[in-house]
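Excluded from the complex is one protein chain; the other protein chains are retained at their positions.
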Amino acid sequence: MRYRWNVGSLAWITHRITGIILTFYLIAHIFVLSHLKDPTAYNKIMAIMKNPLLKVGELILFAIILKHVFAGLRITLLELGISTKYQKTMAYIGAIAVALLWIIGAFYFLREVI
Amino acid sequence: MEINKHYFDTIIIGSGLAGCRAAIECTGKGTVGVLSKLYPTRSHSTAAQGGIGAALGNEEEDSPEWHTYDTVKGSDFLGDQDAIEIMCYDAIPTIIELEHMGVPFSRTPEGKIAQRRFGGHTKEFGKAPVRRACYSADRTGHAVLFALYEQCQLRGVRFFQEFQVLDIVIENQAIQGVIAINIKDGSLHVFEAKVVIIASGGYGKIFKVTSNAYASTGECLSMLFRQGLPLEDMEFFQFHPTGLYGLGILITEGARGEGGILINGKGERFMERYAPTIKDLAPRDMVSRAILSEIREGRGIDGKDYVYLDLRHVDKKILNERLPEISTFCKIYMGIDPSEAPIPVVPTAHYAMGGIPTDIDGRVLRDVDGSFIQGLFAAGECACVSVHGANRLGCNSLLDTVVFGRRAGKAASSILKNSTKGKVKRERVALITECLEMLKNNKGKETVASIRKDLQQAMMDKCSVFRTEKELKLLIDEIKTLKERYKEIEITDKSKTFNTDLLEAIELGHMLTLAEVIASSALQRTESRGAHYREDYPKRDDENWMKHTLAFQREKGITFKYKPVKITRFKPEERKY
Partner (left out) sequence: MSKYYTFKIKRYLPNEKPITRWDEFRVKLNNMERVLDGLIKIKETMDGTLTFRKSCAHGVCGSCAMKINGKNRLACQTLVKDLPEIIEIEPLPSLPVIKDLVVDMTLFFQKNDKVLPYLINEEPPPQRERIQSPEDQHKILESITCIMCGSCTTSCPVFWSDKEYLGPSALLKAYRFLFDTRDKATEQRLKAIAGQDGIWRCHSIFNCVEVCPKEIDITKHILKLKRLAIKKGFKGGQE
């Protein structure tokens, strides 16, 4: 049987996974930016970015960033001395904050697109 | 079979408090090896809860003289007073030394070692309870054991963990060494030594309901007994009054020391009738008898076979700070919170006062005349110095282990220079190998579990708190039948790796031997004293029985010799509390 997950280990593993994804994203991002040498290239890439699939991708990316930020905040707060009694509460609050901010963000994001 | 040979100047069997304390004393004076059938910190000393007694006087006025008197009176005047005096006076420096070694004792507001009340410990020779038990919450044994084990590590003591001793080799009245099996891979090891200290602990597993660990089976005692050495005062086995109902898990006497009281089915604080002065803090033998008498007379809770230990009126803060462990036990195993509900308790087999007879330096005696086995020592619960006599007082057992562990260690290392290296003969090892193989390949219809269960039940029914001639005789017959059945056992595990099936069979053989010694000793002592209560002889009989029993294995069966009790300061008196 697989070792049972709990709040702490889930928070840790999602923090790690989102971190890895963000690293790869940043490399891709810098790679793309480095190719924006002239207006034509810029327009070409902007056109590609209009692809609805990539829009969905950006929404997912937004969620990942939020998740990573709040997981990082939780750990930092714990290390600064916030009682470990609240580690679960903080993970829950973080999850709620991620969800709320994502919905608000997605709302503005979609409004712009549509 | 390949045999691994080792040589150590000192070999210690057992890694509980006595073993570790002795080991510390022996380091720097030769090589030391400690054999333990568990990992050292798993030894059952770790389960001791309440405290370790010493008249430090940190909380109120106290003196080692009062401590001596209480111990003598607690032992029902069967304790040897020279040894008791040594223990009670040595207690103070010993505890201070433990503190220096790092034991995390609970503290008084001034930062001294905190002390609490305990059963039978009084001021001014019995006037009122006194705070004498030094404690570390209700995990005192754990705290002391870890500190001692850690000090052993610091001093480079070599531990052989999960090594089961199979034989203690004595030849020409001198110790030669020890034969053991490495449980992990089943290999045989011979440890030759100049001195051997036995600190193997108790044997409560002989009884059905016990606070003792599965490992407490007493095989070392039986090994000596089978070689013709005596066992002293085996009829005295202490039943702790407050074991969790149905499980036997210990609820420390400290619970009563902190204000807990015992109540029966009618809601009465019945100890007021049995011990008017110190009530619930009477010695354990009296409280256990009182509880069982209440139950017998139909005053158990709802007429059933238990009473309540009530802690509801004790301050919650005290429960949390000083008795956290037992509170957790109640929650986990009974589903009750002791601050809200009373705890159902019954007496549980707890401590063996009897054991390997030793002198005040731990030398193992071989006869009533004081002659001893060269190089063999014993300390702790397996030994009988005797400081506990017919009944041990609470918090004196941890004290016994460290005081006499230390003395035995000292005495052992002092003779190293003039001792010759032991020699274990090949034939002896061959004999052990043969026994092991026989046990492994034996065919029959009996199992270890069924015989063990019958033995534990029989001992519980016929040889616990109340005893009679009729029942004891029946019991001895029963044990003989069980011994016959033991010849028919068959074990299923034939492998060499971690064969607990085989080990349990070995342990059972020794338990049967010990059970017979206990029952026979109980039968011959026709009086009631301390923990040994004969319903057919309910009075203490100083005229005929102010003496220690020494049981010997002889061809025709178990025979007895007697040794006078050493009385120095306190003349026997009626034991009232």
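For clarity, chains are labelled A and B in written order, and residue numbers in each chain start from 1.
As a working rule, a residue touches a chain if its C-beta (ideal position, glycine included) is under 8 Å from a C-beta of that chain, and two chains touch if they have at least 3 such contacts.
All values derive from a computational prediction rather than experimental measurement.
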| item | value |
| --- | --- |
| Residue in contact with the excluded chain [from B:4, B:108 or B:420] | B:108 |
| Residue of B:12, B:55, B:83 or B:143 in touch with the missing chain, whole complex considered | B:143 |
| Option touching the unshown chain, where B:46, B:238, B:358 or B:464 are the choices | B:46 |
| Where the unshown chain meets chain A, residue by residue | 1-4, 6-9, 12, 75, 78-79, 81, 83-85, 87 |
| Absent chain, residues of chain B that touch it | 38-39, 41-44, 46-47, 95-96, 99-102, 104-114, 136-137, 139, 142-143, 146-147, 150-151, 153-154, 184, 213-215, 246-247, 249, 325, 328-329, 332-333, 447-449, 491-493, 495-501 |
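Methods note: only the chains that are shown with their structure count from here on.
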| item | value |
| --- | --- |
| Distance from chain B to chain A - Cα centre to Cα centre, in angstrom | 62 |
